[in-house]
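Here is the structure we will look at, set down as C-alpha cells.
Complex shown without one protein chain; remaining protein chains in place.
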Amino acid sequence: MVKVGVVGSTGYAGAELVRILAGHKNVELTVLTSRQYANIQFSNVFPSMAGIVHLECEEMSMDNLCEKADVLFLALPHKIPMQIVPNFLKRGKKIIDLSADFRLKNAFTYERYYQPHCAKELLDKAVYGLCEVYKDKIKNTDFIANPGCYPTSVLLPLIPLIKAKMIDVKTIVVDSKSGVSGAGRSLSLTTHFCEVNESLKAYKVTKHRHKPEMEEILSCVVETDIKITFVPHLIPMTRGMYTTIYARLAQKLDFNDIQNCISEYYYNRPFIRICPENIQPDTRNVKGTNFCDIGLAIDDTNNCLVLMSAIDNLVKGAAGQAVQNMNIMLGFDETVGLMNASAPI
Amino acid sequence: MVKVGVVGSTGYAGAELVRILAGHKNVELTVLTSRQYANIQFSNVFPSMAGIVHLECEEMSMDNLCEKADVLFLALPHKIPMQIVPNFLKRGKKIIDLSADFRLKNAFTYERYYQPHCAKELLDKAVYGLCEVYKDKIKNTDFIANPGCYPTSVLLPLIPLIKAKMIDVKTIVVDSKSGVSGAGRSLSLTTHFCEVNESLKAYKVTKHRHKPEMEEILSCVVETDIKITFVPHLIPMTRGMYTTIYARLAQKLDFNDIQNCISEYYYNRPFIRICPENIQPDTRNVKGTNFCDIGLAIDDTNNCLVLMSAIDNLVKGAAGQAVQNMNIMLGFDETVGLMNASAPI
Amino acid sequence: MVKVGVVGSTGYAGAELVRILAGHKNVELTVLTSRQYANIQFSNVFPSMAGIVHLECEEMSMDNLCEKADVLFLALPHKIPMQIVPNFLKRGKKIIDLSADFRLKNAFTYERYYQPHCAKELLDKAVYGLCEVYKDKIKNTDFIANPGCYPTSVLLPLIPLIKAKMIDVKTIVVDSKSGVSGAGRSLSLTTHFCEVNESLKAYKVTKHRHKPEMEEILSCVVETDIKITFVPHLIPMTRGMYTTIYARLAQKLDFNDIQNCISEYYYNRPFIRICPENIQPDTRNVKGTNFCDIGLAIDDTNNCLVLMSAIDNLVKGAAGQAVQNMNIMLGFDETVGLMNASAPI
Partner (left out) sequence: MVKVGVVGSTGYAGAELVRILAGHKNVELTVLTSRQYANIQFSNVFPSMAGIVHLECEEMSMDNLCEKADVLFLALPHKIPMQIVPNFLKRGKKIIDLSADFRLKNAFTYERYYQPHCAKELLDKAVYGLCEVYKDKIKNTDFIANPGCYPTSVLLPLIPLIKAKMIDVKTIVVDSKSGVSGAGRSLSLTTHFCEVNESLKAYKVTKHRHKPEMEEILSCVVETDIKITFVPHLIPMTRGMYTTIYARLAQKLDFNDIQNCISEYYYNRPFIRICPENIQPDTRNVKGTNFCDIGLAIDDTNNCLVLMSAIDNLVKGAAGQAVQNMNIMLGFDETVGLMNASAPI
C-alpha cells in the first residue's frame, strides 16, 4: 500500500480526491490537511464520508506530510504550490499538483494571467498530466501538473484531429458550459443558490485563464502558434462540463473519417468513449466518473465540424485525472479506483 | 376592449398567452380552446390562474371562434394552422400564428424541414413578426407569423451588424442553450425530470428546423445567401434561452463601434437592453419578461466578435412577442401588458 | 401618487418590494437605500430592473428618507428597525417593518429568541399585519409589523379552525418546507448552490425563531396558551414555502365541515384560494404572487386533520403582504399591484 496525502482536502477537488482515494485498493490515505478545518474530523466537514474516512484534518506542515506520505496531491489555490513543491521534490516525494502553477511552460504567459512565479526553474520539469496524450512522460516523472477542467474537455477531442491536420486551426471556436462546482467551495454571490438556479450566463468572455493553457498545448502539438476563441458559461447544475467546438474542416471529410481518427488515436484508452453518429454526449452519463465522452457532427452546408465533449469537471477535470496520473506514475493499471459507472440518473 | 381568443391554450405557449392577455388592459379574453381539456375550466388545468381566469376550455370550432373573438392567437402544433388560417382570414379575423407554418417564404424549404404545405398562397402574405425589425410591416397586416424562439435570440443581435456589414457573414457560428419548456408540455423521456436535471447535452446538431428560418431572414436582410452553423443545447432549467454567436469582424472594430451600431438600430425600442462592457446577459434577468438582453465582447487576438443574447423562450420567444405583435397591429403602445420586470431572483 | 421608500432595498425582500412597487399604479417609488450598494444604480445591482427602475441606491439617512417619502418599508436585519422606527413615527411617517422587531407583543419572548429590545414601548402599538385576520386594525394604524413567512403559512389555514374549536390545539404539528431565498442574499455555505442543490434537510429543529411568533398569535386568538411542534426544512428551489399541519380533530368532522369553516372565514378575501377535495396546493401555483393556496384532507383511521398551505415566501411571506398592508392602510383596494397570476410553469 502506497501512502498518500491530500494537501487542501476540504475544497471540492480535495474532497473528491479523498472520496476516490478512500476506495482505491492500492493506496492508503494517511494525511489530510485543511487550513480552515484543522483539527476537525474530515467526516464532520463532509458527513457523507462518515464511516468511511476516519482521519482528522491537520494544518499543513512540510515535515509531517513528508513523514506520513510518499505521494502528495496538492489541491490548493494557485500561488501556494509553487512555494512548496521545490521542497517536496527535494525530499523525494511524488507530486500531483492540481493548481495552475506548473501547467504553463511559458513563465511570461503565467505571470500575465496569474502572478509572479517563484519557481520558474521547475516549469520544464513538470509533466502536463493529460493522461491520454502524455502517458509516456507521466510514467517517467515524479511531478505532474494536472490539467485544468476546460483544457481537458477541449484538448481531448481536438488533439487527434489537429495532429492529423484535419481542421483549419485558425477557425477554432470553443463554447464551454460548466456546472457550478467549478467555481469552488468558497463563498460568492456567483455561487449563491438563488443567483445561479434557473440562470445561465457567459463569464470571463475571451479572457478566461484556461485559454492560454489550451493554446500552449495545442500550439506545442502542431508546432505552430494557435489562437482560439473561448467562451465559458455557467450552468445551473452542480457537476459536469460540456464543450462544443466548432472548426472548418481542412478538406472534405465525413463522419467516419473524423470518428476513425479519434478512435485510432485513443485505441484501448478506457476513459475515452466515442458516441455513434447522431448520438451526442450528455454530462449525466459521465457524472461522478473519469470518462470523457466525445461526439461529433459535420455541417455539410459550410464544411464545419462540430465536436462535443462531456466530462465531470471534478473527476476527469480534476481529482479523477489526478488519480489516473498517480496510477500511471506508480505503474498501476490506469483504471484502478476509477472504473465506476455513473448512476443511470 | 378588443375581443381575443387563444386557440390551443393549454400548451405552455398557449397558457403563457392566457397569463399575459389576462393582465392586458385593452383586451378581453373571450375564448380558449383545448383539444385535450375541452369542457374543463382553464383554472383547473392551470390552478395558478384560479381567481384570475374564469373561462372554460372549448373544442376548436371555426364558427364559435369567429363569433367570439376578433383577434386569434394560434398556439397549435405545426401543420394545423395552415389548414385553418385561410378561413379565418376570409372572415376578416386578425391572426397571430405561433407555429412555423407561415414563417418561411420559401415553400420548398418548409416542405423539406416540415411537411407538405397546403396554403402556399398565403406564405407571401404573412408578415414575419420580429417586432423590432419589421414594425412597419406589422402595423399594416392582419396576419403575423410569430418567429421561433431560437431565431428571435439570434436575429435580434445579428441583424444590425450584418446590415452595417461589420461581420464576415461566412463565419457565423451560433451556439444556443435552451430551458426545457422549449420542448413543450407533451410527454417524452427528453423532458422527464430525472433525465434532464443535472444534465446537459446538444441535440439536433446542425439539423434543427430553426436553422433555415434564421438563414432565410438573414439572407433576405443582406440580399445574399447566408449559411450559419447552429447547435442547440438543452439546459436543466425551466425557462430561458441563451445564444452565443461567434463571427469574424469584417474590419478592425472595437466594443464601442459594435455597441453603437446595435444601440442606434434599436433606438427607443423598449424591449432591447444592451449590456455595458464586461457585463454579460443572464437569462435570470429576462425571465417572465419580453426583454431581449444583448451583450458583446471582442477577442483581439483573432478579431472574433462574440455576441450574447438572453430571452425568455416563452415570452419574447413566443407569447410575449405575439402580444407585442398584436399591440403593434392594433395601434396600441407596443409595451401594453408586457412591461413587468423579472423578479430579482 | 403616494411617495414610498424602501429602506434596505438590495436584499431579496427589499428587491421584491421594489419590483412590486414599481408596477403599483397608486404609488411613486422615490427613495431606495442600501448600505452595501450606496451610490450605485439599483438596476446595476439587479439588471432585471433595467429600463424599469431608475433610482440610485442611497445611504440610509433619516432626514433624506422623511423628506422623500410618506410611507417607508423597512427590509432590514432584525435589531436595526427598533432603533429607527420611533423616530419615523414621531415624524408622522407610515411604517411597514418586515423584520421581527415588533412582531411579538411579549418583550421577554423577543429578548429570549433575538436580543435586548430598545423600543419596548412600541410593541403594543405595532399591528401584526396578517392581512386576512387583522384587516380592521391595519386600516387604523400607521405602523405594521409584517408577519414572518413561516407564521403566515401556518396561521392562515389554522386560525379559522382553532377559532371554531374544530381541532385539539394540544396536538398541532407543523412541518414546513422553504425555498432557499428564505435564507436571504448574504453568503453562507448553507446557500452555496452545490451544497443545497439535490439536497434536503431539516434545520433549527424545534428551535426556529418563528415558533414563538406563531404561538403568540395562536394563543391570543383562542385566549389559551398554545404550544406547537415546528420543524422547518430547506428545499432545493429558489422560492416557495409549503406547510403541512397535522392535528387531531376535536370531534368527528368531514372534508366539507373543514372546508366550509375556512371558506366562510375568508369569504371575499381575494388572496386565499381553497383547493377542492383531493387536489393539493403546489408552490408553483403561487410563485411570484400574493396568493395563499390551502388544501386539506382527513385521515379517518385516526381522526387526524392534514392542512396544507403554499405561499411564495418573498411575496405573501414578505414583500407582497407588506404592499397589501400598505393598500389597506391607505384605503386602496387591497389587490392593487398584486393581482398577477403565477406563470403556468
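Note that the chains are named A, B and C in the order they appear, and that numbering of residues resets to 1 at the start of each chain.
FYI, a contact is a pair of C-beta atoms (placed from the backbone, for glycine too) under 8 Å apart; a residue touches a chain by one contact, two chains touch by 3 or more.
Remember, predicted model here, so these are calculated numbers, not experimental data.
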Partners of the unshown chain among those that are drawn: A, B, C
Residue touching the undisplayed chain, where the options are A:A100, A:V286, A:L305 or A:I328: A:V286
Touch with the omitted chain, as defined above, among C:M308, C:A322 or C:L338: C:M308
Among B:M237, B:V306, B:M326 or B:A341, the residue in touch with the chain that has been omitted: B:M237
From C:R239, C:R273 or C:K316, residue that would touch the chain that is not displayed: C:R239
Residues in chain B touching the chain absent from view: 12, 180-181, 185, 187-189, 191-194, 196-198, 236-238
Residues of chain C (touch criterion as defined above) contacting the omitted chain: 170-171, 173, 175, 177, 179, 194-195, 197-203, 205-206, 227-229, 231, 233, 235-240, 242, 244, 246, 280-284, 287, 295, 297-299, 301-302, 304, 306, 308, 310, 345
Residue numbers in chain A that touch the chain omitted from display: 12, 15-16, 18-19, 22-23, 46-53, 181, 198, 238-239, 270, 273, 275, 279, 282, 284-289, 291, 293, 314, 339-345
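The rule is simple: only the chains that are shown with their structure count from here on.
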Copies chain A and chain C touch via same or different residues, half shared test: same
Inter-chain centre distance, chain B versus chain C - centres from mean C-alpha coordinates, in Å: 36
Separation of chain A from chain B, taking each centre as the mean of its C-alpha atoms, in whole Å: 39
Where chain B touches two or more other chains, by residue: 198, 238-239, 282, 284, 287, 345
